[in-house]
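The other protein chains are all here in position, but one chain of the complex has been omitted.
In this document, chain identifiers A, B and C correspond to the written order of the chains, with residue numbering beginning at 1 in each.
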Amino acid sequence: MTERNIQVEPIDRRAVEDQDIEIVERKGIGHPDSICDGIAEAVSSALSQTYLDRVGKVLHYNTDEAQLVAGSSNPRFGGGELVEPIYILIVGRATKEYEGTKIPTDTVALDAAREYLHENIPELDVGRDVIIDVKLGEGSGDLQDVFSEEGATVPMANDTSFGVGHAPLSETEQIVLNAERRLNGEFAADNPALGPDVKIMGKRERDTIDVTVAAAMVDKYVENREEYDAMVEAVRDYTHQVACEYTDREVNVYVNTADDDESIYLTTTGTSAEMGDDGSVGRGNRANGLITPNRSMSMEATSGKNPVNHIGKIYNLLSTEIAETVVAEVDGIRDMRVRLLSQIGRPIDEPHVADAHVVTEEGVELSDIEPEIVDIVDEELADVSSITKRAIDGDVTTF
Amino acid sequence: MTERNIQVEPIDRRAVEDQDIEIVERKGIGHPDSICDGIAEAVSSALSQTYLDRVGKVLHYNTDEAQLVAGSSNPRFGGGELVEPIYILIVGRATKEYEGTKIPTDTVALDAAREYLHENIPELDVGRDVIIDVKLGEGSGDLQDVFSEEGATVPMANDTSFGVGHAPLSETEQIVLNAERRLNGEFAADNPALGPDVKIMGKRERDTIDVTVAAAMVDKYVENREEYDAMVEAVRDYTHQVACEYTDREVNVYVNTADDDESIYLTTTGTSAEMGDDGSVGRGNRANGLITPNRSMSMEATSGKNPVNHIGKIYNLLSTEIAETVVAEVDGIRDMRVRLLSQIGRPIDEPHVADAHVVTEEGVELSDIEPEIVDIVDEELADVSSITKRAIDGDVTTF
Amino acid sequence: MTERNIQVEPIDRRAVEDQDIEIVERKGIGHPDSICDGIAEAVSSALSQTYLDRVGKVLHYNTDEAQLVAGSSNPRFGGGELVEPIYILIVGRATKEYEGTKIPTDTVALDAAREYLHENIPELDVGRDVIIDVKLGEGSGDLQDVFSEEGATVPMANDTSFGVGHAPLSETEQIVLNAERRLNGEFAADNPALGPDVKIMGKRERDTIDVTVAAAMVDKYVENREEYDAMVEAVRDYTHQVACEYTDREVNVYVNTADDDESIYLTTTGTSAEMGDDGSVGRGNRANGLITPNRSMSMEATSGKNPVNHIGKIYNLLSTEIAETVVAEVDGIRDMRVRLLSQIGRPIDEPHVADAHVVTEEGVELSDIEPEIVDIVDEELADVSSITKRAIDGDVTTF
Partner (left out) sequence: MTERNIQVEPIDRRAVEDQDIEIVERKGIGHPDSICDGIAEAVSSALSQTYLDRVGKVLHYNTDEAQLVAGSSNPRFGGGELVEPIYILIVGRATKEYEGTKIPTDTVALDAAREYLHENIPELDVGRDVIIDVKLGEGSGDLQDVFSEEGATVPMANDTSFGVGHAPLSETEQIVLNAERRLNGEFAADNPALGPDVKIMGKRERDTIDVTVAAAMVDKYVENREEYDAMVEAVRDYTHQVACEYTDREVNVYVNTADDDESIYLTTTGTSAEMGDDGSVGRGNRANGLITPNRSMSMEATSGKNPVNHIGKIYNLLSTEIAETVVAEVDGIRDMRVRLLSQIGRPIDEPHVADAHVVTEEGVELSDIEPEIVDIVDEELADVSSITKRAIDGDVTTF
C-alpha cells in the first residue's frame, strides 16, 4: 500500500478469456444511443473550450443528457427520404454568466451538435431531417477554479463515485470494437452504402465466436436488392477477415439476420434513428466503447459530463487508461481490472481506494510484478489532470 | 348588376388622400411577424408543389400559424453573437398520406422555412441562431380535387368569408411600401449594415407626412458609433429621396428615434427577433403589404393558407388585384375599394356580393365608367384560379 | 380643440346602421383564437398581480403571444375522448429578477393558464387533454416604475400607436355579441350540451339579418342524433329570440349549417381546438369583442399586453370606453368613432390626436353637443390609469 492507497490483488474470478460464455456488444457511432453520447460529449468539449476562451477557466456545467426521438422514413433503392424528422433535445446545466460576461451556452451547444452530426452522420441533413433543440438550465453547483489558463490544480472529489476499467481486451472484445471501427472507417470510405449505424454483438461459447452485425444500409448508394445482398455479403466477409486478425478461434459472422423477402435493413440516412429507434445518453457503450456483462461496469454516463470536476467521468476514463498502460508496460498479465473509488473532500488524485485485480499468466507471480504495477498506477493518478485536458480538447473517446 | 352580382357604387367616405389624418404602417421582411408570415407562405407554397408533384393535386392543408419566440443576443461593433437562439414553431394541418403515398409534410416544411430564412435573413445561421420546430397535425377537412394536373375547376366556397382590397395606394401608402422595399432592396445591397428588420410608420396630417423608420443595423458591418450614425443618416436621406418620388407634400423622416448615448438599434442578425421581439402569423401587414387603419381591413391571415380552397386568402388577394387592375385600366378613379363576400356552397367565382366602391375624379361620372369596371371585375372573377396558381408558384405577396 | 388636442368632427361615412351591407363576427370564448386571447390576458393579469405583491410595482413584461396547436379527438354520443392532446405554448417576455427577488414568472403563467381553462373550457382535462408549455424570455425593455403601491403616475408613450373604438353598437353587432355571451351564459348553464366554442357571423343586407352560428356540442351530454338535432334547434330558437330583442328587422338564424347525414359538429370538450383548429393571440376578436370590417379596426393584439405601459392596449380599451361613455351620456348620437394616436415621449393622457367622429341623429347639430363630448373625452383621458388598474385586476374584456 502506498500513500495513494493502491492495492494489488489477485482477481476473484477467472480471466474473462477463460470463462465459458462471453457476451460483448458495441453500438456503432450511428446508433441512436451513440448519437446522443457523441453529441453530449461534443457539446461538453465545446462548452469547456468556450469557457476557457471567454473567462480563462472552465465553469460549472454538465451536459450528460440528450434525448433523441426517432423520425420516420421512406427508404427506397436509389434514394428515399425522411417523412418525419428526428428530434434531438440537448439537456443539461451550464453557467450562462460570469462576472458580467455572458456565455452563449445554447448556441454553442447547437453548433457543436450540428457539427458533430455533419461529421459523423453525413447523410443526415441537419435542419431538415433532424431538429436539434436545447434546454440548458443554470446549475446549482458551485464554480470551481480548477482548470484555468494558469494551469491545473487537483480538485477535491465532490461525490462518492466509482470508476472501473479493464485490460487487455479479450479476443471477442477486440473483434467487436475493431470490427465496428473499421467498418465505419476504411470499409465505409470505400463503400458509402454502409451507414454509420452498425451494431455488433459478439457471443463466445468456449472456442466459437458468433459475431452478429446489424448494419444500416444507405439507400441512395444501393440500386436494387442484388446490390443490397452483395453489400451484406461484403460486410460479412470484411468482418470475418477483421475478426480473424484477433483470434484463432472459430468465427461465424451473421449480418442483418432479420432480413427477409419483404423487409431489409435499408435506410435513407444510415441510422435507425430515422425510423423508430429512440436514443439517449448513457444507455449504450461504457467508456471503453463496449458493453461487457462479464465484467464490472459503471452505470455512470461518461459522455457530456464536465471533465474538470465530475469524478465519475474522470475515474472511468482514468481506470481504463491505467489498466491499458499497465498491461502495455508490464509483462505477464492475462486480465486486469482497476477500480477507483473517490472520497468526498479528498483530492481526486488520492482516491479512497485504487485497487488493481490481476490474473497473471501461468508462471508469473503477482508479487514479482506488483511494484511495477503500483508505480504505474501512482504515476497515472499523479497525472490525472491530463484526462481533463484531453477531454476538453475532444481527444478522449467516451463511448 | 350582372350574373356575378357585381355592384358599383360611390364610396361612403372621402378618398383616403383627402382625409385629414392618415396612418400607414409596414413591418419589413425582417420583422418577427413578417418572418412568420414569410415562413408560413413559403411552407404553403412548398406543400402545394409537393402535393402536385407526388399525387397530382393539392391536398388539404393549412399552415397559417407560426410562432416565433425571440432569442437574446449580444451585439457588438464589428460583430457580436446570439446568446439564446430564436425558436420558431411551424403550426398547421397537412394531409400526410394519400392513397398509399406518404407525403413528407414535416421535412418539406422545415426545408422551406430554412431556405426562406437563408434568402431573406441571411445573417441568421439557421441551426445555431434559430431552432425551427414543426407541429403539423392531420386536418379534419375533406380533400378537394380542385387544383390538379388535369387543370383547375372552380371550387365551392366552404365558408362565409370576406376579402377587401384597395387601389390606388395613397401617397403615404406608396411611400411606406416602397421605402421598405427599396431599403431592403437596392439600399441594402449597397449597404449590408442595414438589416431586413425595417419597420416604417407613415403619418400624414393634411399635407405633412412624417415617416418614422426603425432600422436594425447589422453589427459586423458597423465598426463604431460614427459608422452607425452615418448609416442612420444614410437611411434617412435615402428614405427622404424615395418619399419625394411619391409626393409633393412636405416629408419629414425620422430614423431610430429611440437611440440615445447608451442604446442604439444594433443587432447581430438584422432582426429584432434576436433580442426580445416575438412574432406570429397574421399579426402584421395585410395582404397588400400594409396596415391601414383608415381603410377597411380583413382580420384574416393570408399567409400560409391553402390557395386552392381557402376563400379568405383568395378573396383578399383577388380583391386587391381587381382594384389595382381597374385603376390601371380605367381613368378617372381617385380611390376604390373592392369587397368580395363568399357564400357557402356557391362557386368561388360567383361571390355572394362583389361590390366596388369608387371615388371618382372631379368631372368624372361614375355611371360613365361603371360598365368598364364591371367588365374588369367580371373577367378577374372568371380568372380566379390564376390567383391559386400563382400562390402555388410562390408568385404572390401575402404580407 | 383643448389642451389635450381633442377634435370632434362629422364622420366621413354613413352610420354603419345605414350602410347596405354589414358584416359582424364574434369568435366565442371556446374558439381556439379566443382561448389564446383568454390565456394571454389571464397570464398578464396574474403577472401584474405577482409583481405588485412581490416588489410593489408592475415590472416589464408582455405576454401577448400564445400558440395553440390543435389535438385530434374521437367524439361519440354519450362521451368520446381526445386522441392527441391540444398543445398550448405561452410566449412572451417577463422580468425574472428584481433587486434580488426572483419572480416565478413561468409557474405563475402555467397556473393562470390552467385556472383559466378550468373556468372557461371545463370539459378540457388540463394535463391530459391539453399540454401547456411556456417560453418566457427576459425582455429588452426598461423597467417602468409606473404602477406601484404608492399610486399611479402617468407614463410616457414609448411607441407611436393607435387605438380606435366605437359606440353605439349597431343592431347586428349587438345581436352577435349578446347571442354569444348569452348562449355561453344562461343557455349553456341550462344546456350543458352546448360547448363554449360558439362562433357567430352576422350579415345584414339592408333590413335582413342572417345570423350564422357554429356551435360545438359536447358529446357526453348528447345521447343520439335526435338529441343533437334538438339541441341545434334549441340554439336556433334561443338565438332568434335574443336577436329579436335587439332589432325589428327580419332575422334568419342558421346553426351548424355544415351538418349532414354523416358529419355533425360533435366534440368531446366543446372546442374545435380538439380536432384540427389551431389558434393564436390577436387573430380573432378586437378589443370590443367583435370583428367589424365595416369599421376601422386596429391590428394590435390587446390581450396579454402589459396594461401599464403598452399604449396600443391602453388606447384600444380607452377609445372604446370613451365612445361608450359619450354615447351613454350625450343624446343625439347615431354613430361615433374615437381614435387615439400616441406620440413617443408625451404622457399617455395627452395623445397626439384624440379625434371623435360623429354621426348625429336627424335634427341634432354636432356643434350643440361638441362641448359635452369634449368634456367627457377629457375626463376619460385624465383617468387613463383606471384602465390599467382594471386590467391588472382582470376586470376588462380584451377580446
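The rule is simple: a contact is a pair of C-beta atoms (placed from the backbone, for glycine too) under 8 Å apart; a residue touches a chain by one contact, two chains touch by 3 or more.
Because the structure is predicted, anything quoted here is derived from the model rather than measured.
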Interface partners of the hidden chain - shown chains only, full complex considered: A, C
Residue in contact with the excluded chain [from A:107, A:120, A:280 or A:388]: A:280
Touch criterion as defined above, residue of A:51, A:162, A:187 or A:246 at the omitted chain: A:162
Residue among A:65, A:219 or A:324 that touches the chain left out of view: A:65
Residue of A:41, A:84, A:106 or A:129 in touch with the missing chain, whole complex considered: A:84
Which residue of A:45, A:120 or A:294 touches the chain not shown here: A:294
For chain A, residues in touch with the removed chain: 12-14, 19, 21, 23, 65, 67, 69-72, 84, 87, 89, 91-93, 135, 137-141, 158, 160, 162, 164, 201, 203, 212, 257-258, 275-276, 278-284, 286, 291, 293-294, 296-299, 301, 339, 341, 344, 353, 355
Footprint left on chain C by the chain that the document does not show: 74, 81-85, 87, 96, 102-104, 106-107, 110-111, 114, 126-129, 131-134
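One rule holds for everything that comes next: only the chains that are shown with their structure count from here on.
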Chain centre separation (chain A, chain B; CA means) in Å: 51
Separation of chain A from chain C, taking each centre as the mean of its C-alpha atoms, in whole Å: 56
Of all residues in chain A, the ones touching two or more other chains: none
